[in-house]
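Note that one protein chain is taken out, while the other chains of the complex remain in position.
Take a look at chain A:
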């Protein structure tokens, strides 16, 4: 039991300043969350250009993306954007791929017992699983608008995010021998899951993407938009070599959804 409560000691000097900073952070967060939908409507990629008007490196990459992708959706930048974008993009994809939907539904149903055997408390897990399945069942109804509205209702959307976080954590723990090599700092895989995967609002890294895409066997292509020399936003596929059904755009600290041409 020594692993999830290292703890203690505040920094004695400057506590009041800390409070101010925290308050300021909260206000900024609230401003962001009020102004950006959890999942936005489709928009042209050229809408990104206004954000980088004096930035030739990014503008070149946007032009290249525009050739490969017809549009994008923005996700709220709240630290859950990878999970939320992934879920929405994949569920939308499944609406048009009935066979895969059936497989996924089976897999999702089975995941509950797998996670319980992984050590998650049954009654907390059940809540998330049940709500997750409600949203999964919407895919079968085939109404894109309804799925979109549901993803913008915090009560449903956040349950989906939590459940995917738990699936990710389960996968990391199941294959801890492999994943432990990718964890920075002096932490075990379990500690990493408690600190960086299971809590809401913690940002996702490669390791989260690899674990989730492997757990669900869903190919994800991430286009990285950064300051690198290349004239295109480099693509990385997870897990490597698998057919891609979810396309995401990464800009430092944030993921959005892409739709290929």
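Some observations on this one:
Here is the rule we use: a residue touches a chain if its C-beta (ideal position, glycine included) is under 8 Å from a C-beta of that chain, and two chains touch if they have at least 3 such contacts; residues count from 1.
Just so it is clear, contacts and distances are computed from a predicted model.
As stated in its UniProt record, the chain not included in the shown complex is "N-terminal E2 ubiquitin-conjugating enzyme", which appears among "Protein MAK10 homolog", "DNA sliding clamp PCNA", "Vacuolar ATPase assembly integral membrane protein vma21" or "N-terminal E2 ubiquitin-conjugating enzyme". Contact with the chain not shown here comes from a single listed residue; of A:47, A:98 or A:124, that residue is A:124.
For the chain missing from the display, the contacting residue among A:38, A:162 or A:189 is A:162, taking the whole complex into account. Mapped onto chain A, the footprint of the missing chain covers residues 1-2, 4-12, 15-16, 18-19, 21-23, 120-121, 123-125, 127-128, 131, 155, 158, 162, 165-166, 194-195, 198-200.
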